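This is the structure I want to talk about, given as structure tokens.
What follows is chain A.
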Amino acid sequence: MSARKTILSQITASLKENSGTLTSQADRMTAAERRVNSHPRGVIPDLTTKSGSSTLSVFCEKAVAAQATIKKVKSYAKAGSAVQSFLRQHNLPQQIRTGSDPKNSKLVWDKNLAPQILVGPSDGNDLVCLSHALGAVAETGTLYLISGPSNPTTLNFLPENHVVIVAEKDIRKSYEGMWKTLRRKYGKGKLPRTVNMITGPSRSADIEQTLILGAHGPLKLHVIVVEE
Partner candidate 1 sequence: MDPTSTQAPPVQVALFVTCLVDIFRPTIGFASIKLLEDAGCEVHVPKVQTCCGQPAWNSGDRENTLEIAKQVIAAFEEYDYIVAPSGSCAGMIKVHYPELFEKIPDWHERALKLSAKTYEITGFLIDILEVSKVNAKHKAKVSYHDSCAGLRELGISKQPRKLLKSVEGLDLVEMKDCEICCGFGGTFAVKYSDISNSIVSEKTANIVATDPDLLLAGDLGCLMNMAGKLKRQGSKIKVRHVVEVLAGLNDDKPIAGRD
Partner candidate 2 sequence: MEINSPQFKLNAKTALGDKQLQGALGHVRENFTGKRAKARAQLPQFDDLRQNARAIKDHVLEHLDVYLELYEQKVLESGGMVHWARDAQEARGIVLDICRKTNAKTVTKGKSMISEEIGLNEFLQDNDIEPIETDLGEYIIQLRGENPSHIIAPAVHLNMDQVREEFRKAHTHLPDNRPLNEPQSLLSEARGILREKFLAADIGITGANFLVAETGTSVIVTNEGNGDLTQTLPRVHVVLASIEKIVPTLEDMAQITRVLARSATGQEITVYTTLSTGPRRKLDVDGPEEYHVILLDNGRSKMLGNEFSQMLRCIRCGACLNHCPVYQAIGGHAYGWVYPGPMGAVLTPNLIGIDKAGHLPNASTFCGRCEAVCPMLIPLPKMMRSWREKEFERHLSPYSQRRGIALWAWMAKRPKIYRFVTSIAARCLSVIGGANKQINRLPMAGGWTAHRALPAPHGATFMALYNRQKGRR
């Protein structure tokens, strides 16, 4: 018998042993499919925090609590100079690696000093990468980044500095809002290769439980929220 068959039939046998009255395979499949299709939400935590209960304010508070930095701008046009001032503030060269996201064309760079833009996946030699998040979740200040040519996954992990632009309209109260967004965009039961939920810069506490930022991923996570 194949390993697959052995394991599945042992499971069925064990379930029978445990409950005595096991419903038929077909009935149980129906129950499982029903849950998958109806995807009940469960318990959603209350979002009110000390900075109020608006989705944006909670998102900002939670992201900052996770050691991300936040800049709010009024338009995509203004997001460009927000990126550049982040670079200046941290003495970083005006060079950015990014994907082919069409939203990049809406960014307006500082006059006389447009950064050098490199497009494509990172090979680990980039100091700063720029990504656009599909959305975010206020509950924990979490960004959702989606793999693909627009925003390659390597950009999220290889640079020391990761700048992520997210539109205020794409921030949901809780994860459940983002699952809805993902189902609408990719279809039921489908996901892109990688969905990265990112909350703050990388860290480790493996040495004497001392928390240090910048483990294998970015040391800095800068979030630019576009309030368009």
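The criterion applied here is as follows: a residue touches a chain if its C-beta (ideal position, glycine included) is under 8 Å from a C-beta of that chain, and two chains touch if they have at least 3 such contacts; residues count from 1.
As a selection rule, all candidates are chains of the complex that A comes from, given by their letters.
As the structure is a prediction and not an experimental result, all values here were calculated from the model.
For chain A, the touching candidate in this complex, among 1 or 2, is 2. For chain A in complex with candidate 2, the touching residues are 2-4, 6-8, 10-19, 25, 28-29, 31-33, 35-36, 39-46, 62, 66, 99, 120-121, 123-124, 139-140, 142, 147-149, 152-154, 156-158, 174-176, 179, 182, 189-210, 212, 214-218.
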